[in-house]
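Omission of a single protein chain aside, the complex is shown with its protein chains in their original locations.
Note that the chains take the letters A, B and C in the order they are written out, and that residue 1 is the start of every chain.
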Amino acid sequence: METRRAESFSDGVFAVAITVLVFNLLPIARHGIKFDELVRDAWPQYAGYVVSFLTIGIMWLNHHTLMAQLAKVDRITLVINTFLLMGVVAVPFPTALVADNLAHGTKVESARLAAVVYGLLLIAISIAYSGLWMYVAAKQDTLGARKIRTPLEATIRFSAGLLGYVAGTLVAAFGSPYVAMVIFAAIAVYYLFDHLPDPTGKDGGLPAAGVPGSTSDYDGGPPAG
Amino acid sequence: METRRAESFSDGVFAVAITVLVFNLLPIARHGIKFDELVRDAWPQYAGYVVSFLTIGIMWLNHHTLMAQLAKVDRITLVINTFLLMGVVAVPFPTALVADNLAHGTKVESARLAAVVYGLLLIAISIAYSGLWMYVAAKQDTLGARKIRTPLEATIRFSAGLLGYVAGTLVAAFGSPYVAMVIFAAIAVYYLFDHLPDPTGKDGGLPAAGVPGSTSDYDGGPPAG
Amino acid sequence: METRRAESFSDGVFAVAITVLVFNLLPIARHGIKFDELVRDAWPQYAGYVVSFLTIGIMWLNHHTLMAQLAKVDRITLVINTFLLMGVVAVPFPTALVADNLAHGTKVESARLAAVVYGLLLIAISIAYSGLWMYVAAKQDTLGARKIRTPLEATIRFSAGLLGYVAGTLVAAFGSPYVAMVIFAAIAVYYLFDHLPDPTGKDGGLPAAGVPGSTSDYDGGPPAG
Partner (left out) sequence: METRRAESFSDGVFAVAITVLVFNLLPIARHGIKFDELVRDAWPQYAGYVVSFLTIGIMWLNHHTLMAQLAKVDRITLVINTFLLMGVVAVPFPTALVADNLAHGTKVESARLAAVVYGLLLIAISIAYSGLWMYVAAKQDTLGARKIRTPLEATIRFSAGLLGYVAGTLVAAFGSPYVAMVIFAAIAVYYLFDHLPDPTGKDGGLPAAGVPGSTSDYDGGPPAG
């Protein structure tokens, strides 16, 4: 299958999944809304919206970066991709769990449970992403149009992302679910800025002006999803 | 009409339909969630999510495989495609039915009814898919850019998929609705791995590296949807 | 603006709008569902789903047919298109109104009101479509890559579609809302099959095999939306 159409379908799924997050905000809207209901009571909804939006946004960026290396995708790539998307589409669910259970007045067991489920889903997505990454790296001679650079370094950096999610989940399980959510947010923000292109063009991040497609926009970095 | 835009619209519909499945998970999220509510009570929701996600994912794969054979689509192709999409978009509905009626404490009549509706929709989609397949095979001289190979064998293999859905629906109606759902899941998993490309390239599944579009990615297999 | 991106955005909106229709089915799914609830009580939901799905599907087909004539779109085209999409996106709302008010046990005033709103929205969409059609026909020298044939005949045939919606709405207001819905369904089915391509290729509907884009797929017919 051409990469283009697999990308197109995946893009659509990412776009819908990221937009579904707003459905966690809609129930806040009530007749006769008061300031306290809108701000003090609903902050976990907003926090969950922002963290999950950034997380899905970065997953999309990394997904694109990976797919852009490929000239073709085979059936196994598509199967792994389906499982990856299954995780991405599910993100609004633990986001709702967290939003409903992190507000003041919730028992800490429920908050903990919600944050653990959130972390477990991110770990599952990371593992699917990891599988996709390793499969594609192994098959790059048949699938890839471009040489994937430094798979070893990239795999190490990827593991760091996965470890961050595992650490956050452990903190949710045995420490504070609030700290855990801060960790998940920090990972999202970190990966948002991690791959800023080198102005010298050393990483191939920035092409010459007016020459679309002339160089790879892949900088050898790991998937973060 | 160019195949490209019919594909693009269909891709969008598939992407939204598959994402709508998460709306069956959102009601699980409640203030003060408990472990039992999240795991023991909600497992049919998760099971329904996974089975329907895989099923729609495979339908998309097969839809792409079929459309990729065509250079143009005519009005009848679009009409059949509209009915096919009408079925695909409806999948979240019986998924919700099944999820609400397979948990412990539900009367078996309701579980049975839900699983039968689920099976009937899959059968209807299969028939629409079958119609699309047979129409396109018959019209391949005018519609197709590539020769569709072995339509007979493919039609036989397709009938196997349809028969599987019929068998599952009968099991739901007269046997156990739980076994029926396992059958539907098994069909999804089977078709997920069925068409792994032959490494020898005999089936044309794997093109030469760096030569996008040089060979067909169609392996003569039947639609499974 | 290039037609391609306006099409891409419009396709996305059509795809999401058509998928939103399933949200009218989801509330049917209840714990402990009974056969009567699923069939006798819910038939207006299914009927509304099918009629609106076909109607939006045809609107998409006609939208594509129109846009395919254009090499470029200007600001006014985009403004009219925005109003057209505003109507298409709203279709699930009167569909829900009709589904909630056509079941047995509803007062005829409510059923009438629902069917009138349904008809008024279809009329509004038709008028937006008509405006788009007339604007594009008038500006075809600057916008169009292909000569739009027989605008007069097409405009007449279009008016027939609009008249059908007006007639249905009048029947809903002063006669039977059930008959009105049958009229709306009949219009959808009629336009679904109306433009079957002439096998002789006289209408340019069917291109030579393997020569994508070699001839127009536009047959001079009117928009039905």
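Note that a contact is a pair of C-beta atoms (placed from the backbone, for glycine too) under 8 Å apart; a residue touches a chain by one contact, two chains touch by 3 or more.
Everything quoted here is computed from the prediction, not taken from an experiment.
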Inquiry  = Residue by residue, what part of chain A touches the chain that was omitted?
reply    = 7-8, 11-12, 14-16, 18-19, 21-23, 25-26, 28-35, 38, 49-50, 53-54, 57, 60-61, 64-65, 68, 192-193, 195-197, 205-207, 209-213, 217
Query = Can you list where chain C touches the absent chain?
reply = 1-3, 5, 8-9, 11-13, 15-17, 20, 23, 71-72, 74-76, 78-79, 82, 85-86, 89-90, 92-94, 96-97, 99-101, 103, 106-107, 109-110, 113-114, 117, 141-145
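One rule holds in what follows: only the chains that are shown with their structure count from here on.
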Query = Do the two copies chain B and chain C share over half of their interface residue numbers, or under half; same or different?
reply = different
Task = Name the chain with the Cα centroid closest to the overall protein Cα centroid.
result = B
Inquiry  = If a residue has to touch 2 or more other chains to count, which residues of chain C qualify?
reply    = 12, 15-16
